[in-house]
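Data first, discussion second: the structure below is written as structure tokens.
Excluded from the complex is one protein chain; the other protein chains are retained at their positions.
Letters are used for the chains, namely A and B, taken in the order the chains are written, and counting of residues starts over at 1 for each.
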Amino acid sequence: MTACSRCIYDERVPSISFDEHGVCNYCAMVDDLKRQYSTATPAGEAKLAAIVEQIKKDGKGRKYDCVVGVSGGTDSSYMLYKAIEWGLRPLAAHYDNTWNSAIATENIKKVLKKLKVDLFTYVVDNKEIDDIFKSFFLADVPEIDGPTDLALAEVLYRAASKHGVRYILEGHSFMTEGVAPLANIYFDGKYIRSVHAMFGRLPMKTYPLMDFAAFMKWILLKRIRKIRPFWYMAYNKEDARAFLEKDCDWVYYSGHHLENRMTAFNHSYYLPGKFGIDLRNLSLSASVRSGQLSRQEALQRYSEPPHMEDDLLEYFRKRLNLSDEEFERVMRRPPKSYLDYPTYKSLFEKLRPFFYVMAKMNLVPMSFYIKYTSKTGI
Amino acid sequence: MTMLRPRVIPCLLLNDESLVKTVKFGAYTYIGDPVNTVRIFNELEVDELAFLDITASRQSRRPNFKILEDIANECFMPLAYGGGICDIDDVGKIFGIGFEKVVINSHAIRNPAFITQVADKYGSQSVIGSIDARKNLWGRYEVFTHGGTSKDSRNPLEWAQELERLGAGELLLTSMDQDGTWAGYDIKLTQSVTSKVNVPVIANGGAGTVRHIGDVVKKGGASAAAVGSIVVFQGKGLGVLVSFPSKQELKDCLA
Partner (left out) sequence: MLTVVDYGMGNLGSIVNMFRKIGVQTVVAVDPAGIERADKILLPGVGAFDTAMARIEQQGLLESLNHKALVEKVPILGICLGMQLLTESSEEGTLPGLGWIPARTLAFKGRLDTMRYKVPHMGWNTVEKHTESPLTAGFESFEEQRFYFVHSYFVQCDDDRHSILKTAYGLRFDSAIRNGNVYGAQFHPEKSHAFGMQLFRNFARL
């Protein structure tokens, strides 16, 4: 099986291609982003400093000048520390999909208490979200956690809008996470609405759906920008964790995103089990690219099965009201993808030039432009 | 000397199948999924949990056994349930599911002998007599029932003594005025009751800081403090966040 000579993505990764040196196009994408954003160079830091100054300026006279999405995880927790360090006045915003674990809530509590940052939370109705999750499960698609990701984006916008804030800081880092293949994780409002309409039973009332109209409202009318500081500055996840642990007793839960039980189920069981997707290759590949991990070691770790909490499956089945056999039956069904359902994809593709401009202005993330508007399905 | 630490008990309100939090028994905010929240509290190893179903109480409906079962399966600490309890068979069912105590409010007023019936069959430690009290225009305390929607007018102190006499092993004393205000418990009300009864009293309504918990125990004589807003919100007027004071914080405030 062909694998990238540099990172550990192999031919199973959707839309992958290799150049004459055997290096994959995802590595090339990361290199390109690195150049664009001058990551971890004085030029990059200067760019970031300029943005921070602008945020302060635009936020004068208001209670908060930026919104930082928090989940209790490393990136968002560290992001808040940085925001405070830079002299910003952030409002922390959290989307509670009612599947949080105590680690998440405790970490959020500790970080916010230490930094004296206010919290805005949006809690979706538990029965409603379970119905939405279940419809994705029954739709045989990998994006069972897509509704969470999109809802978070919408909640951050709402929190920003409510307080007249024009900037959202996101803790995403292509250096530590790479660029995820679109076919693994696609989400937009039309996709969620169609899947829910087909397989759901309860009306969507409290779920914060970002449809195209809302999307345009946020970027064109409210002009709320998304900044990803870790794209400009040097960011090492291990160091960040050590710092957080020491400074406010933050707790690391082994593995990516395991503060939320739906995400845990998704990463540790659902994606590997039904789609053969093991998302650990994202962060492992990123660690290899940035030289933090050897390719050998990354492959070694990747070959070990992902960690899973006891009775996580039982919890999932119970909440979604699935019998053991119904659960098994659906798990064994052939996978489908976002291409099988109505989405905004073709609309995004048509608007490619428009979104390029938006990305340049930080109104949408550059990775959104790269993945969602491309016809080659990267 | 005794090492019996006063208990701090998250008191969670059920509205249909969702968790909510009220202010002065009025407007409520949606908090989240009951079972997941309970799971978090179990992970945080809280002392005890109390669940009050406010719809069952207001609409005189029977308990939602399915949810109670899901909740009991997640917990390895004592659980109390209240809301619309008026049937001895329902009580038996609730205990069988895995709850230790039932909280009886409105029905005790309607049929005081019910308290004795439950206490005789299952032991007084299984019955918590619940009193919701509010001050009237003249500053006198009055008892309310049905989730605070119906005034009974009797005096909470006398009613507390009566409940003890009837067999309640514990009392849950809630100040409706302080509920959801973050301003502290009604120490005076609590003290007036604890000084006159021999059973443990759980103070409820108004906790905003860990200090308040210490106060109601030390100055109010409460054996336990029920907490609501403080464990489901980051702070007054701030976002939903499920948490519990740390062991150190509790040790310090109760010292």
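Criterion: a residue touches a chain if its C-beta (ideal position, glycine included) is under 8 Å from a C-beta of that chain, and two chains touch if they have at least 3 such contacts.
All values reported here derive from a predicted model rather than from experimental measurement.
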Touched by the hidden chain, restricted to displayed chains: B
From B:Glu17, B:Glu100 or B:Glu249, residue that would touch the chain that is not displayed: B:Glu100
Identified contact with the non-displayed chain, of B:Thr22, B:Asn36, B:Thr55 or B:Ser124: B:Ser124
Absent-chain interface as seen on subunit B, which is shown: 1-7, 42, 45, 47-48, 72-73, 75-78, 95-98, 100, 120-126, 169-170, 195, 198-200, 223-224
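Following the convention adopted for this analysis, only the chains that are shown with their structure count from here on.
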For subunit A paired with subunit B, centre-to-centre distance based on mean C-alpha positions, whole Å: 40
Subunit B contact footprint on subunit A (complex, rising order): 92-94, 96, 98-103, 105-106, 108-109, 112, 118-121, 123, 125-127, 206, 261, 315, 318-319
Of all residues in subunit B, those that touch subunit A in their complex: 17-18, 30-36, 39-41, 43-44, 70, 234-235, 238-243
